[in-house]
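The complex appears here minus one protein chain, its other protein chains still in place.
Each chain gets a letter, A and B, in the order it is written, and its residues are counted from 1.
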Amino acid sequence: MIEIAIVAVKSALLLFILLTACAYMTLLERRLLGKFQVRYGPNRVGPFGLLQPLADGLKLVFKESFMPAHVDVIVYWLAPAISMVTALFVYAVIPFGPEVMLFGQRVPLRLADVNVGILLVLATSSVGVYGIILGGWSSNNKYSLLGSLRSSAQLISYELALGLAVISVVLTAGSLSLVSIVEAQRRVWFVALQPLGFLIFLIAAVAETNRAPFDLPEAEQELIAGYQTEYGGFKFAMFYIGEYVAIVTMSALLTTLFWGGWWGPVLPGPVWFVLKTLAFVFVFIWLRATLPRVRHDQLMALGWKVLIPLGLLNLVVTAVIVVLRGT
Amino acid sequence: MPKVLLDWFYVAVFAVVGTLMAVLPLVVVWLLAPRADLPQKTITYESGVIPFGQAWAQFNVRYYLFALVFVVFDVEVIYLYPWAVVFRQLGTFAFAEMLLFLLVLLVGLAYAWRKGALEWV
């Protein structure tokens, strides 16, 4: 019983940190975009605008809980919850650091070390797209429908590339557990062994999180807000949280799979992990500030005709090298 | 409880807490947020005009061919995971087998490509 309580408290703490981090990511993104676009960004609420996420959150909670007529009621409410829960769920298996000594006890800086960690992450993030598809369909709005259809097409195209890049890493590390994968990078980070795999994963990750330049499902200029068009208030916030948590997830995965996780000189492990993850979050924002949006058929062509063949090639080359080094 | 199961147990607890994190705010919002459902307000948004036609139509989903190809590939990619884990123990024979498997995959992709399944028409 006490065990459950401890884990529950640990989970709640982790989720709280995660949600706060996401709230501040919105601030970071807006401030950085401001810098990129020679303007200020939000800097009025609190010092440096630090209380802006709080103000936004309060506003969204007290905003009118609005539901259009002609929607599929149950699905309409379910969709944002799916989107948010699946995004959060991934963090059960992501390792933030090695075991540390705390109050004389060995405390691992992760919630769980599941033997098929990476599979769990991929599976959960695929379920996450249901939130988008169901949300878009249940709204009974044409823009939402088009947005969610785009989203599903995009997801299936890039999940394969993502998976292929991950398999190459698994080959190199010889394990599906994220902890073991990080342990295997003690001497050489996998980005040195898998440069192509890293690039494939990076592109696919941007596409999986529906971020610019692959933000077609919510392309404002064409589809108003895509699948979010009929959502407002906190239901909208849940989609938003889902999206931002997914960005952090992908950044954390990039760190874990390719950039050595918590390994790094001088500074303690968790600090390195956070720093690297932040660097990738920055890359996501940077991309958004720089690139125009691709068109749908171009997106599909890139996924199927470039990334997947490259992914397969990378896999074969990796296997050959592993065999040659093994014998 | 064995170590493996214990970790899964943690995951389960995390899932429950996570779900609560999503459901509780919805309840709070349900209680706190004001509601004013006027009929004009609940009209589906369609760029400022009264919507015409249904969004739930038999829509031409052009990429169902992509979806078919995806199902095939995704299942095969799943097969690769266990192979990748125990690859070192299996030796060259398994390697050759897998190369063959990947070759079949590539031929399949090339076939789909050639047949135009990868074109957005």
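Everything that follows uses one rule, which is that a contact is a pair of C-beta atoms (placed from the backbone, for glycine too) under 8 Å apart; a residue touches a chain by one contact, two chains touch by 3 or more.
In this section, contacts and distances are computed from a predicted model.
Engineer: Can you pick, from "NADH-quinone oxidoreductase subunit D", "2-hydroxyglutaryl-CoA dehydratase", "Conserved domain protein" or "Energy-coupling factor transporter ATP-binding protein EcfA2", the UniProt name of the chain not shown?
Structural biologist: "NADH-quinone oxidoreductase subunit D"
Engineer: Identify the residue among A:Lys235, A:Lys276 or A:His296 that touches the chain left out of the display.
Structural biologist: A:His296
Engineer: Where the complex has a chain not shown, which of A:Gly46, A:Gly174 or A:Pro213 is the residue touching it?
Structural biologist: Selected residue, touching the omitted chain: A:Pro213.
Engineer: Of A:Ile2, A:Val38, A:Val266 or A:Leu324, which one is in contact with the hidden chain?
Structural biologist: Checking each option in A:Ile2, A:Val38, A:Val266 or A:Leu324, the one touching the absent chain turns out to be A:Val38.
Engineer: Mind listing the chain B residues that contact the chain we can't see here?
Structural biologist: Contact residues on chain B toward the absent chain are 46-49, 51-53, 55, 57-62, 120-121.
Engineer: Residue by residue, what part of chain A touches the chain that was omitted?
Structural biologist: Considering the whole complex, chain A reaches the absent chain at 33, 36-39, 142-143, 146, 150, 212-213, 215-216, 219-224, 288-298.
Criterion: only the chains that are shown with their structure count from here on.
Engineer: Counting only Cα atoms for the centres, state how far chain A is from chain B in Å.
Structural biologist: Going by mean C-alpha positions, chain A sits 14 Å from chain B.
Engineer: Quick one: in the complex, what on chain B touches chain A?
Structural biologist: 4, 7-11, 13-19, 21-23, 25-26, 28-30, 32-37, 39, 41-47, 51, 53-56, 59, 61, 63, 66-67, 69-70, 73-74, 77, 80-81, 84-85, 87-88, 92, 95, 98-99, 102, 105-106, 109, 113, 118-120
Engineer: Help me check something: in the complex, which residues belonging to chain A touch chain B?
Structural biologist: 4, 7-8, 11-12, 14-15, 19, 61-70, 77, 81, 84-85, 88-89, 91-93, 111-115, 119-120, 137, 139-145, 149, 153, 156-157, 159-160, 163-164, 167, 170-171, 174-176, 224, 229-230, 233-235, 238, 296-297, 300-301, 304-305, 308-309, 312, 315-316, 319-320, 322-323, 326-327
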